[in-house]
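Quick one: structure below, then a few questions.
Removed from the display is one protein chain of the complex; every other protein chain stays in position.
So, chain A:
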Amino acid sequence: MRNNSFKEHIICNVITLNRSAFPAAQGEHLHQKMSENGALPLRGKVLTVDTMNANVKKVDYAVRGPIVQRAVQIEKELKEGVKKPFEEVIKANIGDAHAMGQRPITFFRQVMALCTYPQLLDDNKFPEDAKNRARRILQSCGGNSIGAYTTSQGIDCVRHDVANYIQRRDGGIPSDPDNIYLTTGASDGIVTILKLLTAGEGRTRTGVMISIPQYPLYSASIAELGAVQINYYLNEEKCWSLDISELQRSLQAAREHCDPRVLCIINPGNPTGQVQSRQCIEDVIRFAVKENLFLMADEVYQDNVYAEGCEFHSFKKVLFEMGPEYSSKVELASFHSTSKCYMGECGFRGGYMEVINMDPEVKAQLTKLVSVRLCPPAPGQALMDLVVNSPQPGEPSYQTFIKERTDVLSALAEKAKLTEEILNTVPGISCNPVQGAMYSFPRITLPERAINEAKAKGQAPDMFYCMKLLEETGICLVPGSGFGQREGTYHFRMTILPPTDKLKIMLNKLKEFHQKFTQQYS
């Protein structure tokens, strides 16, 4: 799957740079590395791919993999005036709303500016509710500065606000601020919990169940920790839904060689865009209880639900509504973030997790573990606070806030629909409805000859397809192989984030490319 030519390119680049920095030295340097009989180097590097952490080598993260690196290169080439059959690269590879032109929520940014430069509190240009929020946040910061470390678990008042938010969201089911941990984006929380759970050796090594297709943070973290990845496949024919029988199958198979202890769910789904039904969540919870699994619920797209009849149900809520038999037993960590939903504030790296039924001693260990990194970024914590404590009816910013939020979410809903519709008109592309999240994950039929040519190049067939698409149209997608897919099927992930007009152009280009590609290779 690795793009060798690209890797070589990078290496060449680095060597060239070294050369230009020390022109005279290069020959001598090479000479010095050889002993007199020309055999072993006198001083090889301490850190080489042979001597480095073997788990890190196994890490793969397609969302920022070779195709994105090529896209960055192409952008540079365009800037340098190199002629291409397109004028700009469209990065539909990553859920980066602001980069695609989405405007930040005014209220959030006003409060952030006030927290950053409190002299602005005397400026009557800012609405009172923004000033109040900023004052409240600053009062809970050390020395009233967002530049102070916070407690490692996150600012007290922010955790209280998060707990209140969860309680409202879940129809009054209580949330304890002591169970909230603020994080550096949701990724950080997910990796921390996986780290706690990884133990044992050989057949007792922790196994982690993840959906296929999955968001590659999971496979990457599992590889880095040396845990065992257990794949369960989502059902593409049923709109990427989750089958309990498939969970059962994959668990049984995994028990032969590891100790399955965790089940990860992404809802709404990334990259597959499905929204789980309440029924399905209940079944998952029953399964987790029966099989003694720790549940991890990645719910960062909780506001991104578009399809009619679909509704977001948090695992926490369903768990508690199933009664104490479940709610007092199942260990659950659920994750949220400032990066998605209607905010799309990825750069601030704000997030939180809520842990339920965690062993108190383990919780003490978790608190200790997060303390080593001191604290999550304070601006991200402040932003998280605003997300969970947004303007209320009667406050001056309420109307604008609601309008901005609604506009973003309805534009996303429209684009979700548009994407599905246009892609499904292309022969050889078939795409499930984008019920939620920010991505479409259509299946593409690739001609035999294209598959053979890809294999000859040592590329996954969908990587070959996406690379060609990028070179010919400037559209940057991520091949399905980066997320995992059933053998012999091919997909790509595309965000629905470009502005509607651009999205239309992009979808049409994609259509045209696919037809041409199919023709060329059949």
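Observations on the structure shown:
Criterion: contacts are C-beta pairs under 8 Å (C-beta built on N, C-alpha and C of every residue); 3 or more make two chains touch, one makes a residue touch a chain; residues count from 1.
Note that in this section contacts and distances are computed from a predicted model.
This complex has a chain not shown, and the name its UniProt record holds, of "SERTA domain-containing protein", "AP complex subunit beta", "Integrator complex subunit 11" or "Alanine aminotransferase 1", is "Alanine aminotransferase 1".
Residue A:L217 is the one among A:L217, A:L251 or A:M384 that touches the chain missing from this view. From the options A:M100, A:L182 or A:M494, the residue with contact to the chain not on display is A:M100. When the missing chain is restored to the complex, the residue among A:V82, A:V372 or A:A456 that touches it is A:V372. Although one chain is not shown, part of chain A still touches it, namely residues 7, 10-11, 13-15, 17, 21-22, 25, 28-29, 32, 43, 45-49, 51-54, 56-57, 59-61, 63-65, 72, 94, 96-102, 104, 109-110, 112-114, 116-117, 120, 123, 125, 141-143, 145-152, 160, 163-164, 167, 174-177, 184-185, 187-188, 191, 195-199, 216-217, 220-221, 224, 261-262, 289, 292-294, 328-329, 331, 343-349, 357-362, 365, 368-369, 371-380.
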